[in-house]
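For this view, one protein chain was removed and the others were kept in their places.
Entry: chain A
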Amino acid sequence: MAARGALLKYLKVNVTSVPRNPTSAAGGDTGLFSVAFNAVRRRFSTEEVRGSFLDKSEVSDRVISVVKNFQKVDPSQVTLNAHFQNDLGLDSLDTVEIVMALEEEFGFEIPDNEADKISSINLAVDFIASHPQAK
């Protein structure tokens, strides 16, 4: 035990602080370029991990086009405030099909309990616009 302690004490390395990112301190054209390059790279990599939020108007356009393409829906009645069952005359199973079509359109997955709550175009747009992985 004592030998182990002595060995560990011998192996101990003092930590000294190193200035971050030494190239950026060098200055000049190359330094600036590398900073900008790093910033761009970092932005891309974190954005890919976190996902990005879609613009709300784009989301509503795509949602409306999906609903209009649904066979049982009269396209002229589809508005931003339409409720699937009250305004568009669909039943609960049709709503399930529309939500699944939306999942495929935006390439993401809605949990079962959340999908159950989406009953109008407004709710769908809000949910998709606030979901980072929708694309």
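Everything that follows uses one rule, which is that contacts are C-beta pairs under 8 Å (C-beta built on N, C-alpha and C of every residue); 3 or more make two chains touch, one makes a residue touch a chain; residues count from 1.
Criterion: contacts and distances are computed from a predicted model.
A single chain of the complex does not appear, and UniProt lists its protein name as "NADH dehydrogenase [ubiquinone] 1 beta subcomplex subunit 9", one of "Serine/threonine-protein phosphatase", "small monomeric GTPase", "Dolichol-phosphate mannosyltransferase subunit 3" or "NADH dehydrogenase [ubiquinone] 1 beta subcomplex subunit 9".
When the missing chain is restored to the complex, the residue among A:53, A:70 or A:108 that touches it is A:108. Which of A:6, A:80 or A:100 touches the hidden chain is settled by the complete complex: it is A:100.
Where chain A meets the missing chain, the touching residues are 20-23, 26, 30-31, 34, 37-38, 41-42, 46, 49-51, 92-93, 95-97, 99-100, 103, 107-109, 112, 115-116, 133.
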